[in-house]
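Structure record follows, encoded as structure tokens.
Apart from one protein chain that is not included, each protein chain of the complex appears where it belongs.
Up next is chain A:
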Amino acid sequence: MAEDRENAEAIISEVHKKISDAFDVFDHERNKTVDVREIGTIIRSLGCFPTEGELQEFITEIEEEEATGYIRFERFLPTMTKLLMERKFRPIPEDLLLQAFEVLDQEKKGHLGTEELTKYMTQDGEPFTQEEMEEMLSAAADPDKNVIFYKDFVSMLTVDDK
């Protein structure tokens, strides 16, 4: 029994340190605060896949009563720990992602036109900003043919991801 408790404590301690390290990377002033705009990056780099909406909820929960533009570590840590322990946002398996692209590729061409993809990404779901769209196209689009071979795109980016 005691051993179980010890293990549980060790696990939580390790999770805390992980969160602390990620937080510190963006704590430019070394005072245990980060700009609220970096919270999304921190949460995602710890392995979570929230939607923008879920992210906003999270931020609202941990913000100060009077929004200062900064998030303090003391408020971030417990909420983030809960998120990781509950494994609330599970990673997206590669085949599910591929299926998503196939849904958009109604004609089953095996690729999507840049205009086609742009329309979906900037109008549906939680729309991309123009900057996000340009970035994605620069990574995904074949520069000569102006199409996205999404199967390759997906595997390229998941090879990358450790």
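FYI, a contact is a pair of C-beta atoms (placed from the backbone, for glycine too) under 8 Å apart; a residue touches a chain by one contact, two chains touch by 3 or more; residues count from 1.
To be clear about the criterion, contacts and distances are computed from a predicted model.
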| item | value |
| --- | --- |
| Complex member absent from the view - protein name from UniProt, among "Armadillo repeat-containing protein 8", "Vacuolar fusion protein", "Centromere protein H" or "Serine/threonine-protein phosphatase with EF-hands" | "Serine/threonine-protein phosphatase with EF-hands" |
| Of A:Val36, A:Leu77 or A:Met121, the residue in touch with the unshown chain | A:Met121 |
| Touch residues of chain A, complete complex, unshown partner | 10, 13-14, 17-18, 21-22, 24-26, 29, 31, 40-45, 48-52, 92, 96-97, 99-101, 103-104, 106, 120-121, 124-128, 132, 135-136, 138-139, 142-144, 149, 152-153, 155-157, 159-162 |
